[in-house]
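Moving on, here comes chain A:
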Amino acid sequence: MREYLGQIRAIAAKDLRVEFRTKERIAAMGAFVVLTAILFNYAVDRTVVHPRELAAGMIWIVISLAGLLGLGRTFELEKEDGALDGLLVAPVPRDALYLGKVVANTVLLAGVTALTVAVFALFFQVRLPGNPLPLIGVLLTGTVGFVALGTLFSGITAGTRMGDTLLPILLFPLLVPLITFGAAATADLLAGLSPGESAYSLRVLAAFTLVALTAGVGLFRFIVED
Partner candidate 1 sequence: MKLRTSDRSIFLSQRMIMKSLRVLLPIVAVGFLLVLPELLHAQAAGQPGRQMRHFWHVFAAYAVAWALLFGWAVAIARRIARVEDRLKG
Partner candidate 2 sequence: MSLRTVRWAGVVLGFLGVALTILFHWQVFFWVPTEASMGIVQRIFYIHLPAAWVGFFAFGIVALCSAVYLWLGEEKLDHAARAAAEGGMIFTTIVLTSGPLWARLAWGTWWTWEPRLTLTLLLWFIYLGYFLVRSSTDNLDRGRKFAAVVGVVGALNIPLIHMSVYWFRSLHPQPVVARVDGPQLHPDMATTVFTALGAWTLVFLSLFLFRYAAARLEAYADRVEAARLNPTRSATPEEVMAP
């Protein structure tokens, strides 16, 4: 067990180190979030609807789209120069490889999520709840679920001719539970309702994340082996 966790950590550390040095994905996702918020400002007529009313839904849409941008490149590095083969001959079980990638992607996407919420709070005067823990819980659970599915599918699309363009087609139909319950819980918390109100949504989100992780751990080996 100790060894397994160590392997996961090694994979995650490798990906994060590369990302920390190049800052490619985080820069792309961060810029995407801020620019989308700016475009959103011009897309909505403030005399008709206040952006705050749409904030919860928009936050989740922005996270999904920004996440898509970053997750699509999960295996970009490995595609070059047969690096994936190198990684596969390492004495690491396939599921540890998958979980390592999930951890690295979660760290990245959690940063992007925090940025998204901050941007919405700053630009559109979205009032954040006094106790941030429930909101963080909802956002983090959703992010892990999204990353779990996205990492699995980006492993698939990396092996196809269509590449990243295929990712939203595979991913978005399955994101319906995430968006439905994530946005609902976020809206409740932003409206200042007690965390108990969104307990049901949080439970479904947790179930979604659990299913996604289980599927990823169980199925990842089939998409990398030859």
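Convention: a contact is a pair of C-beta atoms (placed from the backbone, for glycine too) under 8 Å apart; a residue touches a chain by one contact, two chains touch by 3 or more; residues count from 1.
Selection rule, in plain terms: all candidates are chains of the complex that A comes from, given by their letters.
All values derive from a computational prediction rather than experimental measurement.
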item	value
Identity of the candidate that touches chain A (this complex; choices 1 or 2)	2
Of all residues in chain A, those that touch candidate 2 in their complex	149, 152-153, 156-157, 159-162, 166, 169-170, 172-174, 176-177, 180-181, 184, 204, 207-208, 211, 215, 219, 222-223, 226
